[in-house]
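Apart from one protein chain that is not included, each protein chain of the complex appears where it belongs.
Chain IDs A, B and C follow the sequence of writing; residue 1 opens each chain.
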């Protein structure tokens, strides 16, 4: 670090990487010093907007002595390769979800991280959303009593671009991974059985791409608790995510119905607006996860969302995919010991 | 009473009288036995709907031995005459607000009621609205601390029928009387000064009728507390009334934004409906005030909203009118002693 | 009918039958003329409250010439016997859900009703709740586009009395039958597959009674649509039911978060109340279903909720129970032709 400012390079500056770059630029105690992207257009747009060094190759960015820490926001298929190089570079890493494309890759990354003692934080931004964070504090503080049920939905406003679908991992890996992570985190217990269904209900083009636009997942936790997750790409131009945990004494509900504190009244109706994309709903979550990354790295604190969390999230999403494909429940086991 | 059923006659079966008749018909322990109205159309509609005796003259209804108690819902100008006859008939009375058209008449009614010991309840239905009633309980129970401020508005969806305006007493007597009564009741203190303004902001036809469609009232209470009331006929097809009391420790807010527990979601918007007339917003209030009337008369209990309350409400409404007309504050004094 | 007043007898005046009796008493165009209950205490309480004839035997009530129509609110196990007697009596019937205890009985009742042309309405009161009814109108009117997904939950505030459990039919038959009926009614399509899970998460005493307090159900409709239902008895002293239908163009949400239009504000918090039992949340639904029964019978109109609807509701609830017990999806088929 220079002058105690954490100099960060962002690998992959598509929509989300660019958003992270902007949040880094705005964060105290940190500076954006480089970006990389194999696509010249993305790379040059970011270099111009932020006035920083740009590379076509992530290897060059990782090797840049003016880069203290890395943010990885490339397509998921490349995560394993980029993460491996980043871990070898011994620089602290923030990596978007899913941590890797396959479970085998994820397990190798977990092992490398643990062996090499590299810092890695996975991009489960909901954990930093003020609503989810308040719910977690309340559950951990005992105000709810033992958590016994989780009810969650996530609805995208529309179908994904067709070109994105093959690299997305499917709706369970692309979307439900957030809900699955939030569920196990809030419940404080691992999922031991998953049953999932799904269908194409709106976007016919997904059929030939082998994906669906609606999924429903049932969960059983090691604690005996149950849960239910609905995911869809059918929400008619709103982005709607809600998470509830029922405890033995109280329930806590995290939602977001109204975006702007503003209502139009007339003709017997009240009209309010609502977030229409994920980056709008979780604006603060994205800012605060980057804030947490910077603070943890500067302060030598442990990662708030570990590689193991990233691996388990992927494992659950893949189990949901498998359950959907074979139309039967899938049981999950976890290797013994520590965080793994 | 026959078989312990309170037999009620309704004098005046226009919109509100008809509504009361229907509520009586639905009330246990009571029966609707007669209606009267000088207008044949109104009278016959009610007689047919409810299958009861009808009279053109209120005197005949008052004298009917099958009528134990009276509901008066005639135009305000007739209240004094009808009330005088009703009091002479020694039958318990429910009378719509305003209790009379002039303060002198109201004071005479209060005196008669007190002298003759006749039961009279005035139609301030807000006191029975579950929201307002909960607020009152909370304030009286001490949960709010001493009440120091009241903030209230009442917005009619539209302008009144021109023919109604001359008999309405003007916007302060017709509408604000409800807000003024609610304010003094919730605050538990009498109003000692009123300042009011007003204007025609939307319905030009009111100008030649000498009325306005927008009024703003400032209140000072004997306790030192302050208050603010907005009334209008400009609410663009919604009926919107809200009342807040700020106490030294907590505030309580009574409103009603959404009518049906139902929302339409799409295109980045959430749309809900809202009450669009007073009888919709205060549906339960109207039922429960009639329930309270029946219970009090059957149980020989005192009136929950006395003639004195009706007189003070009118006094405040007339003071607001006077303040508006002379563009200066008006002070109010109250005769010494008990309820009067 | 006497004087065009529908004279109704209520068979079974426990909690819900008593509530129906009160609603009948308040309904125009109808009169409560008799009640029956084998339990003297219940029977006498109702006879005294309403001042009507009482019988210990439902047969005597059915035979009473002063009873034009019947409301059946006895325990479910008795429904088949009582319904059979009522159908033989050729009097119009309102019957609480579940229509019978077994599917065989339900099918026989459907056949009898169709053969004898007797009027029968089943007590799915949600169809008359203003929120659900508005949603149905909106869907049928085409405003939502084709319905593709339904998301519903119903949470009871607490566990049931132990003595009630054995006669309840279990949580899916006792509670979920409402959600299942609402789902098929709102979606306008029959359910062709059900997968259900469940557990005891809070009320341990249910284990030895063979019941559960939490159920999660996945639905597949004939139209290809999907759905998800959560039911529980764990809602910590609130009664919370919400139903959403996602259409191709808009979504509609029916809920009820706040009961009284009233909020307490202070110390950085806003506190509102919430319905804490089913009869509170669906107060208007119960009134309006009885209103609909009276209107349909007096007007010789068809039943708005048929015996067939009652049979299908039970069939779905039993299929959910079966799926939960065998931990596998259950497919459903429907006999060809007309309403059956």
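Rule of thumb we're sticking to: a residue touches a chain if its C-beta (ideal position, glycine included) is under 8 Å from a C-beta of that chain, and two chains touch if they have at least 3 such contacts.
In this text, all values refer to a predicted model and were calculated from it rather than measured experimentally.
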Contact with the hidden chain (one of A:120, A:175, A:254 or A:297): A:254
Of C:240, C:287 or C:309, the one touching the omitted chain in the full complex: C:240
Which candidate, C:88, C:248 or C:271, sits in contact with the chain we can't see? C:271
With respect to the chain omitted from the figure, which of A:103, A:192, A:263 or A:332 is a touching residue? A:263
Across the whole complex, list the residues on chain B that are touched by the chain not included here. 148-149, 151, 153, 155, 195, 197-199, 201-202, 214, 216, 218, 220, 224-226, 228, 230, 232, 234-236, 238, 246-251, 327, 329
Pick out the residues on chain A that sit against the missing chain. 3, 22, 25-28, 51, 129-131, 134-135, 138, 143, 249-257, 260-267, 273
Counting contacts across the full complex, list the positions on chain C that touch the omitted chain. 235-238, 240, 257-258, 265-274, 276
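In this text, only the chains that are shown with their structure count from here on.
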Which rotation angle, from 0 to 180°, best lines up the CA atoms of chain B with chain C, given as a multiple of 5? 180
If chain centres are mean C-alpha positions, then the most distant from chain A is chain B
Chain with Cα centroid nearest the overall Cα mean is chain C
Would you kindly tell me how far, in whole Å, the mean C-alpha position of chain B lies from that of chain A? 56
Where chain A touches two or more other chains at once, by residue number: 235-236
